[in-house]
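Note that one protein chain of the assembly has been removed; the remaining protein chains are unaltered in position.
The chains carry the letters A, B, C and D, assigned in the order they are written, with residues numbered from 1 in each.
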Amino acid sequence: MENINLDDRSTKLIYTKYNKDEFIKEEIETVEEFIEDEDESYVRWLDVIGLSDEQVLRDICDKFQIHPLVIEDILNIDQAPKLEDYENSLYVVAKNIILENETLYQEQISFMIYKDKLISFRFKDTGIFDEIKGRLKDGTALRKDQSDDLLYALLDIIVDKYFIIMEDIGNKLDDLEDETLENPDKSILEKVYLLKRELIGVRNVLWPMRNTINSISKNEYDIINGHTIYYFRDIYDHIIQIIYINETYREIASSMLEIYLSSIANKTNDVMKVLTIYSTIFIPLTFIAGVYGMNFKYMPELYWKYAYPSFWILSIIIIIYMIRFFKKKGWM
Amino acid sequence: MENINLDDRSTKLIYTKYNKDEFIKEEIETVEEFIEDEDESYVRWLDVIGLSDEQVLRDICDKFQIHPLVIEDILNIDQAPKLEDYENSLYVVAKNIILENETLYQEQISFMIYKDKLISFRFKDTGIFDEIKGRLKDGTALRKDQSDDLLYALLDIIVDKYFIIMEDIGNKLDDLEDETLENPDKSILEKVYLLKRELIGVRNVLWPMRNTINSISKNEYDIINGHTIYYFRDIYDHIIQIIYINETYREIASSMLEIYLSSIANKTNDVMKVLTIYSTIFIPLTFIAGVYGMNFKYMPELYWKYAYPSFWILSIIIIIYMIRFFKKKGWM
Amino acid sequence: MENINLDDRSTKLIYTKYNKDEFIKEEIETVEEFIEDEDESYVRWLDVIGLSDEQVLRDICDKFQIHPLVIEDILNIDQAPKLEDYENSLYVVAKNIILENETLYQEQISFMIYKDKLISFRFKDTGIFDEIKGRLKDGTALRKDQSDDLLYALLDIIVDKYFIIMEDIGNKLDDLEDETLENPDKSILEKVYLLKRELIGVRNVLWPMRNTINSISKNEYDIINGHTIYYFRDIYDHIIQIIYINETYREIASSMLEIYLSSIANKTNDVMKVLTIYSTIFIPLTFIAGVYGMNFKYMPELYWKYAYPSFWILSIIIIIYMIRFFKKKGWM
Amino acid sequence: MENINLDDRSTKLIYTKYNKDEFIKEEIETVEEFIEDEDESYVRWLDVIGLSDEQVLRDICDKFQIHPLVIEDILNIDQAPKLEDYENSLYVVAKNIILENETLYQEQISFMIYKDKLISFRFKDTGIFDEIKGRLKDGTALRKDQSDDLLYALLDIIVDKYFIIMEDIGNKLDDLEDETLENPDKSILEKVYLLKRELIGVRNVLWPMRNTINSISKNEYDIINGHTIYYFRDIYDHIIQIIYINETYREIASSMLEIYLSSIANKTNDVMKVLTIYSTIFIPLTFIAGVYGMNFKYMPELYWKYAYPSFWILSIIIIIYMIRFFKKKGWM
Partner (left out) sequence: MENINLDDRSTKLIYTKYNKDEFIKEEIETVEEFIEDEDESYVRWLDVIGLSDEQVLRDICDKFQIHPLVIEDILNIDQAPKLEDYENSLYVVAKNIILENETLYQEQISFMIYKDKLISFRFKDTGIFDEIKGRLKDGTALRKDQSDDLLYALLDIIVDKYFIIMEDIGNKLDDLEDETLENPDKSILEKVYLLKRELIGVRNVLWPMRNTINSISKNEYDIINGHTIYYFRDIYDHIIQIIYINETYREIASSMLEIYLSSIANKTNDVMKVLTIYSTIFIPLTFIAGVYGMNFKYMPELYWKYAYPSFWILSIIIIIYMIRFFKKKGWM
């Protein structure tokens, strides 16, 4: 699976802070505004979109004493999902899957989570968190006390997207199944192959995501509260279910390929039967016609009165015999 | 595997309460009647059929302080079987498999189990629990003290259904095996494919069911009594056995496909042999006949007296030679 | 694998008791005789053959307080091998494999083991324990103090039978291998398929048997003495070895099928070559002969003196050229 | 995967020592210079290149009491990557993968790590550590206090090389995919096969490397400091990711082979259709032409005025009929 197109990577800083009573969202110019605001009565979320401006990351890292390897991982677009535990923070890498123009792309999103704040790093604004921001603004249900609830909401929306992707693949698979069983033609090969690649690509995201969510929901990190664990377990259940679906789809795609191969073999067999029936009926007849087309001087049959009708009778007998022979073999 | 048809989802509340001496079953209008009846000398079972009326669920959840995620899971028809442990209750999701018109459907059934009561949530009345209700009414053997015995009875009936489903698939497989070995034709491909899909579908229910039952029978939850554990282990053994059968059937189906593919290859080989035998015998003969059908002025053979009989003798020699050649090759 | 034929299930009770000095074996009429004989200086073995008379089981269960699920399992002929641990007894289900008329059948044998007695339940007398009874009667080597030694002897004889079964399958496989490599014909497909089914069937017995024996030899149940553990580990080693053999045989059978498929493809290729060689040699020649069989008035070649010999020379050149062409391609 | 060419194995000893302030690198003649220099204020690294002079190893082993098996392993070029823990040292074997002339080679590198010094053993100078030496000389970022930081840097550069190798294989795979889907020809078989061998070869290096790095990053050996563990975990994550990629590539290569096989079957089917269409159209027509080429004296049709046009009309009807027949079958 390719990464999303990253032509435009200008850095944008969206700073959201909220508590039960208030919700403030603004685009800030420099990361300082976020760093300096230490009001712990809010959950503070800095959404860093576009990572071309490395200075922003360095400023954050300097301020919050983030391990230099983390910066490297945030900037490495091929980083697999994972969780790393630091002294007073968690570093989480997740992958979002996007369906665009019938192609799947992956989008890498990193999170630094502290007790009272969360920083998300995205390479591009694909709109994945717009819904969350809307819900935070509109209602207060999501506006809970700590950053782990926010992390849950963000990961949940990412994992929910997987279901939509799998449903799309499922639909394509159903179409292919109909085609394969009813009217298999060559294009199926390529379609099944590409579907299998998509499934392999999605699986490569699912497995490390599963491990990551599992770590969050199992090992009780200080940052993740006891009551939030249930929520993360719920995400974990979802991923497990998507992995099951993925596994099932891959098996079905493999079965379909087998069926297709068998149906090609069947078709070749059919073609051969038609050729064989025509050939074996007419080849002996043509030989006989050839015999009586010879110009030997002494060929008594040529002068018999009923030779020609006899020839036809013989031909018809041979044809009937051959047809019965093929019918007995089940070829007609 | 598709879900059962859910066109009619009007909510019905069947309230059953019993102890060793008494058995009362009635349809109640509002969930209040169940909530307010707190007589702990009975095992109380509320069977909620049809989940269109979400208010019923919300009332129950409010009253019994059920986690909001549980409601979501109950209403999500694609929830995989699982067990969740809450403070004074267990939440269990199970899947029943139904065979209707030669097609398998799955029916999702959720349970909330408390020490003295059990609430089951079903999307539709498929009659799965009718037998249990009858046995509860008729005899007292099932009317044991606690809700965990009832849970056992309900899960047991669900798992027993799997055996029936597997037996039906087993019979179809035996028929297919006979067809494949004796008279393989094209329809086998589709039949084996659909059987494999059914087996994959059933397996996707079996594995999470296995994990669920395993959790019940292993971790001694407060709600599950020591003596009931034996019974749940029995269900667990049954599921393991069904999983074995499923695995075996899938292997057999795969073997059958291999056999079928080989038998197509064999058939094509047979067809080719017939074509080759006829062609290679008559093609040279036709050539010779063609030669003596040429109109060259100077062709001495044409005027020989025994040319024509010689032609036939030559033809017969060639035919005999070719037949022996093919017999030696084992093609005839 | 089918169960053994169970047409005749009349119940027979064989009561054997022995210690180092004495050996008594008798057929008893009612189970009471066994129940009432509580002389602990003997190892007492009740061999219940034929399970049609459920009352016998109920009497035993009542007397020895056996869990009702155990009775159900004993009577359920499709019970997989397993071990269950009860307060002062072990319940063990084993499967014997019988080869009859080239077909494998399974025979289910259940055991209830107590410190000083053992009850075996069999559906039919297949003679599996005759050898043990003989050895108990003849020598004193087997007549050890406790029922666990007897259980070892009985399970050992069952597992030893597996080796004989695998040897039979191994012989068939060797025959098939020779056939496949030297003279593959269609019947191989069916034979390999049936062999694979047999191997799958045997494996389905082996795995739960392995788990069962493993439980006995690992967890030190009170009933199994420390010194007997070595013996059970020995049985366990045997089963592991048989599982290895089974796995190996299945791989070999799969390889054989691949080889067979390839050899069919090879044969088809050979047939095609013969057809192609004959056709491509004679088709152009026949065309030329056809040309000079045309009746055009103005065809100068027809009147040339050396036309006919030239025709033959041309034909021979074409034939030689084609043969060299095919030789170069490696088809001849 | 073959080992790198080892024709020239003359032994060279490169001795590097550094601390935050100083960096000294020199080629030394005898190993004594290294052994005798015990200044612990430096990290001391002896890079032994070329292992033909066994005396060097023996001297080092004698001096530092290295286990004789280690020497054996260092000299055994087919040693798999591994980690061994000795009293005050760690012995690590790693494999570098080199791409040369489109072929992959492996280079075995062994390390003996002590608190304050590191000895690396290489069979040949492939330049793998040149970059590290440059960075050590230029900047001070790498010049940390202990040998474990150096080990990290050396292993990191080795593992980073794997990504480059996998990228190269990935590119080849993409090219092959295009070829397979668009214009499959015979050379694909060999290319896919060789690619699969490469992937198997790389995997055989990756798995033991994974275990080795895992041991370093898990079991807190005295020599590996707490803060370095993070770095080794980072390497571990990289290897896991490369293993994922390798696994994925192998699956894709297998799928490609399946697709190729199916496309060959398809092509054969196409060829057969062309043959069958031509043959079945013209074979009956040729027969009819043959009939009227017969020389029977009494053949009334020969003298009919419209016989010849009728023949053509009949021929055209047959051709049209056959074409419609093939169109209906979907062969044209």
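Things worth noting here:
One rule holds in what follows: contacts are C-beta pairs under 8 Å (C-beta built on N, C-alpha and C of every residue); 3 or more make two chains touch, one makes a residue touch a chain.
Every value quoted in this text rests on a predicted model; they were computed, and no experiment measured them.
By the touch rule given at the top, the unshown chain touches C, D in the complete complex. Contact with the omitted chain, checked across C:N5, C:S255 or C:S310, is made by C:S255.
Interface note: of D:K12, D:R58, D:K196 or D:K329, the residue touching the hidden chain in the full complex is D:K196. In the full complex, chain C touches the omitted chain through residues 181, 230-231, 233-234, 237, 240-241, 244, 248, 251-252, 255-256, 258-259, 261-263, 265-266, 268-269, 272-273, 275-276, 279-280, 283-284, 286-287, 290-291, 293-299, 331.
Contact residues of chain D toward the unshown chain are 67, 69, 73, 78, 80, 82, 84, 186, 189-190, 193, 196-197, 200-201, 204, 207-208, 257, 260-261, 264-265, 267-268, 271-272, 274-275, 278-279, 282-283, 285-286, 289-290, 292-295, 299, 301-308, 311.
Please note the rule applied: only the chains that are shown with their structure count from here on.
Note on connectivity: the fewest chain-to-chain touch steps from chain B to chain D number 2.
Centroids of chain A and chain C (each the mean of its C-alpha atoms) stand 41 Å apart.
The set of chain D residues that touch two or more partner chains comprises 293.
Pairwise, the chains that make contact are A-B, A-D, B-C.
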